[in-house]
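Yeah, one chain of the complex is gone here, protein chain that is, but the others are all in their spots.
Here the chain labels run A, B and C in written order, and each chain numbers its own residues starting at 1.
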Amino acid sequence: MKRALLIGLYACGGLLLLAPFWFGDRYANLAIRMMIAALFASAFNLLWRQARLLSFGHGVYFGAGMFAVVHLMRAIEAGLNVPLILAPLVGALVSLVVGLVFGFVATLRSGAYFSMITLAIAELVYSLGPRWQGLFGGEAGISSMRMPSMGLNFATLNQVYLIVLLWCMVGFGILWFFAKTPLGQIAFALGDNEQRLRFLGYRTHAVKVVLFALSAALSGLAGGLLGITAENVDYTVFGPASSAAPVIQTFIGGADMLLGPALGATLLTGFGNIFSDVTRLWLLYQGIAFVLVVLFLPGGIAGSFATGKRVSWGNAAVNAFAVLLSSCSLIFICESAAVLLSDAYMSRRAGQGGAWVDYRLFNLDLAPLSPLVWGLPLLVGLIGVALSWKLSESGRTA
Amino acid sequence: MTYLLSSLVNGLVFGLLLFMVSAGLTLIFGMMGVLNFAHSSLYMLGAYLGYSIGRWTGFWPALLFAPLVVALIGAFIERFMLRRVHRHGHAQELLLTFGLALIIHEVVKLFYGPYPVEYAVPAELAQTAFSANGLNFPLYRLFIGAVAVSMFVCLFLLMKFTRVGLTVRAALSQPQMVEALGHNVGLVFLFVFAVGAGLAGLAGAVAGAFYPTGPNMADDLGSIVFVVVVVGGLGSLEGALIASLAIGLLTTLTVGLDWTLAGALAPVGLSEWASSIGGPFTITLSSLTGSLPFIIMLLVLLIRPAGLMGERA
Amino acid sequence: MSAIALSAVTKRFGASEIIRGVDLTVNTGERHALIGPNGAGKSTLFNLISGQIRPSSGEIFLNGRRSDRDAPEMIARRGVARSFQITSLFARLTVFETLRLGVMATHGVRFCFWRTAASRRDVTQDVFALLGDVNLTHRADAPVSELPYSEQRALELAVTLALRPDVILLDEPTAGMSVEEAAQTVALVRRLTAGRTLLVVEHDMDVVFSLCDRISVLVHGRIIATGTPDEIANNDSVNEAYLGKGVH
Partner (left out) sequence: MTLLDRRDVLKLAGAAAAAMAGPALAQSNPALKIASVETLSGPGSTVNRLWSLGLKYCVDKINAEGGWNGQKLVYAEYDTEGTTGGASQKTQAAIADGAHIIIHGGSSAIGGQISEDIRKWNLRNPTAKVLFFGPGIEALELTGAKCHYHFFRFATNADIRVRALIAGMKAENALGKKVFSINQNYSWGQDIQAALEKGAPENDFVLVDKVLHDVNKIQDFSPYVARIAASGADTVFTGNWGNDLSLLLKAVQAAGLKVKFATTFLDLPGALSSAGTAALGYYHAEMWNPQAYGAFGQELWTDYKAKMGTVPSTSEAKSVLCLLILQKALKTIPATGKIEVDVIAKALENTTYDAPTGKVTIRPADHQLAWPIVVSKVEQGAKFPFDGTDMGFVPLKIIPAEEAVNAVQASCKMQRPA
């Protein structure tokens, strides 16, 4: 059943790839962001899935590729004759070089040290970014415009979408193929037991540097694609948010599957796009989802579909229902809190002599002191939690 | 001269604040192997709780209760979250704390709003300790320094000379053995994490009254604290102290120095060439103050990978 | 020329001196056992020879070349392979993939990312030959983590041998095995290490006496005796320091 579900999921994903051609620029744009995020997260996960190296500074390599491509596009504007479709390759190459240099330093250590060094490198680049006006364009960044090439004018995003689709497929192809090469195999072994690998005569530091550089290059490819799409880049691309995104997306999606990060990146980019305009608490929900996945689904979403255990449709449905119940309850309570703690509500209260006046949420008028308003969501949430608890208990004893 | 003196003292105090925050982090890492990404968030929680509790009880009781509450939160995190993912390895623990940092940041903003709150120094400490050439030196700075120093002394004595320290260290290297001797290893870890969190909470409650207590205070300090811990050697209390002071002094003293690489090349006659290149050659040292800790960290890692006081890996 | 030569090797951890001036020579082609009571420093000495840790002082020569400052991978490439006491292979790989890592190393296939590992027929052939040697052919596709203990040990041995080493260091190859399994393993080791230099750390005296040409006894970080099994069995100080204890 899980296999069927997974295949269905991939089929839906495949259909989505073609969707922008029917739905126009807005969805082309969203689809482009999703694919770029998917490629970036997967490139990040090359380090983790294989070598168990957890980078908190991959925004640097993403940004390096993006800057390289925007610089190249400026050169094309000025008359350089390079077809636009090859531009992302330049981003990948530049990030490869940057990745080799920083990767050499970072991979001197592993484990938590590695994470902290990558974080520090990212902070360093981020703090230097605005200084180097010529290269990074200061706060405003640098911008360019896509020039027509090879018979396409690239004015609409649908045409850009083609480039992104093509290069993402190349990127995923490389990731898929790499796992099967001797070096890919060595990288897996490295993640399991670096010491043992050294006694087989492998220079593990060199392996890690090469792996890091490859991961950086693919991140740069993703960055380059964003450069082509956005036609503009500034140093904030090196900021903590860029580096945190692939981490969150990867582990929510499922870090031990080739396509897990892509799934996580697609979902979170999509949800982020929808929800961040509707609620101010999107980052909170994302954080809670991340922590819950780390706590209860170590394999992420994709990993939970791909376990060897057989689960009946009924159980899956109940579980999905339970998750739905508890998330509805959580969202209701958080949004209520956000409204009740807001300045606007405080002043309305003050206007009414400090009374707990009704507040409006989801087109409902709610009384903040009513036991029903808090009790019902709490009850619903508890039912949800109890349901999934019961399911996991019975799953353990079975 | 006044400038040098005041910079020295300011640097020392800032270094001691860094130490207060990094002490808990290095303690937890040294004892449990967990790199706590949420540590600076606990520091922020300490400040906000100090502010909230202080509104009811006044400053001094809040200074006691806020760290206690943070320690309880730490105990909760260890017991019900970290322990759950422990079997999946340290990376999973790190990810968990990373996620917790995201949540704490958003929750603080939900409850306290996006602006810094009015957490003020109590009247009895809002005085001038001494003045030199027209610059006052606030008493509260001395207070921060005093708290940090006593924290170091207590921790040092606790680790070196009591059974607690012995048990904890043994629990790390030989968990089964310690268990067999009748110690509850789980309880030891719970205790360590709670104490580490409580120390961060104390640092927050003390420093939050002086530095602004706002939702960005965790991000502001977080990465510098990592630098301190790496430079000092993960798990080494003495190393953390030395690194904190060094980074505090260095970032404070470089503020006045407008040196550039291009200037440094002047003796070999390359100054003009370097200036024409621009970019990194013309950045002044004073404008690099914020980046300096990270440069130091990279240098230390290249020259002495285990940190100043860390044991050779 | 000796395969392994240690002269005045010392190793200190902090204040405690674990290895105190060890001189040891293992001749080419000989099977040499290193024995000693628990805590004598056998594992430390083993780690020193294989390059995992560096001596505080003294010199180590492998096949006549000084090696005490070399990284483990350089030592491995010089034809010195070691096994590990606590089986530590690659949990996410299959038996076949694990062994292939060893074989690839000898074929010089390292930084290759332009063709799949499966496309190297010569590597695959060598892997199956080795699998046959240790009777694991039927297990080729099983994940390493699912193998029973004795088969993991056999795989560990196979991985060590895959490097085609001329000096083999085995760390307690029969630890934790039943008498029967141990006998099988000894036979396997004897068969597969024929003609090569072998240094083995072992607790089981039956194994040591049946397998090895010469024995060195390490006590409190010092070699107190080296000789043939007979000489060692009749050495007074050895009996006193080590075998005597074993009898009680």
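The criterion applied here is as follows: contacts are C-beta pairs under 8 Å (C-beta built on N, C-alpha and C of every residue); 3 or more make two chains touch, one makes a residue touch a chain.
Nothing here was measured: the structure is a model prediction, and the numbers come from that model.
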{"item": "In the full complex, displayed partners of the excluded chain", "value": "A, B"}
{"item": "Residue in contact with the excluded chain [from A:7, A:86, A:101 or A:155]", "value": "A:155"}
{"item": "Option touching the unshown chain, where B:69, B:100, B:221 or B:300 are the choices", "value": "B:221"}
{"item": "Per the touch definition above, residue among B:3, B:80 or B:111 touching the missing chain", "value": "B:3"}
{"item": "Where the unshown chain meets chain B, residue by residue", "value": "2-3, 6-7, 10-11, 14, 17, 109, 114-116, 118, 128, 131, 133-138, 140-141, 210-212, 214-216, 219-221, 224, 252-253, 255-256, 284, 286-287, 289-291"}
{"item": "Residues from chain A at the interface with the omitted partner, ascending", "value": "16, 19, 23-27, 29-31, 33, 127, 130-131, 138-141, 143, 145, 155-157, 226, 229-234, 236-237, 239, 241-242, 266-267, 270-280, 282-283, 342-348, 351, 362-363"}
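In this section, only the chains that are shown with their structure count from here on.
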{"item": "Graph class of chain-chain contacts, one of line, ring, star, complete, other", "value": "line"}
{"item": "Taking each chain's C-alpha mean as its centre, the one farthest from chain B", "value": "C"}
{"item": "Rounded Å distance, chain A centre to chain C centre (Cα mean)", "value": "45"}
{"item": "Rounded Å distance between chain A and chain B, as computed from the means of their C-alpha atoms", "value": "29"}
{"item": "Touching residues (chain side chain A, partner chain C) in the complex", "value": "177-178, 180-186, 188-189, 191-193, 195-204, 206-207, 210, 214"}
{"item": "Complex interface listing, chain A residues touching chain B", "value": "48, 52, 54, 56, 105, 108-109, 111-113, 115-117, 119-121, 123-124, 127-128, 131-135, 240, 244, 247-248, 251, 281, 283-284, 286-288, 290-291, 294-295, 298, 334, 337-338, 341, 343"}
{"item": "Of chain B, residues touching chain A in the complex", "value": "29, 33, 35, 81, 84-85, 88, 90-92, 94-96, 98-100, 102-103, 105-107, 110-111, 113, 219, 223, 226-227, 229-230, 234, 278-280, 283, 287-288, 290-291, 294-295, 297-298, 301-302, 305, 313"}
